[in-house]
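A protein chain is absent from this complex, but the other protein chains hold their places.
The block that comes next holds chain A.
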Amino acid sequence: MSLTETTEEISIRVGTICDGLSGLEGALLPILHEVQEEFGFIPEGALQTIAKKLNLSRAEVHGVASFYHDFREEKPGRHVIKICRAEACQSMGADDLGDHAKRKLKVDWSETTSDKNVTLEPVFCLGLCACAPAAMVDGKVVGRVNKDRLDRILSEVRS
């Protein structure tokens, strides 16, 4: 995938996704997921194409995309680390773990490191509450994450 896609290229690829899914009842969320899977985020230019295909206004599509925490407006880093911030993980030190991650990566929640390598995202529950604190690294679940384990994960994704 080239880094400089023209609006036209985006439109064609998004259009193909829409054509494949528009038959579903309530197709917008599946389409947005697929677009994010394709680009890593929802490109600005995708909204108009989706709107046209689904016979919605661009504002409606923007309203839906911006409602959900999952959909990003910007390209994430090469790696995405999600750390659970919910109660079960808090009881096992998730707050400290989150602070540690922010310090190490020099970012706040939902930010990407300056070298575009890692995006740190908060998540509220991964369903791993009996092996807290939990994290998800590039879609892979990790349980009982302490600071050492996190440091190992960070050095793995940095190498």
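We take it that contacts are C-beta pairs under 8 Å (C-beta built on N, C-alpha and C of every residue); 3 or more make two chains touch, one makes a residue touch a chain; residues count from 1.
Going forward, contacts and distances are computed from a predicted model.
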item	value
Protein that the absent chain corresponds to, by UniProt name, given "Formate dehydrogenase", "YeeE/YedE family protein", "NADH-quinone oxidoreductase subunit M" or "ABC transporter ATP-binding protein"	"Formate dehydrogenase"
Chain not shown: contacting residue from A:48, A:90 or A:117	A:90
Chain A residues that touch the omitted chain in the full complex	25-30, 32-33, 54, 63-64, 67-71, 84, 86-92, 95, 98-99, 102, 108-109, 123-132, 134, 136, 139, 141-144
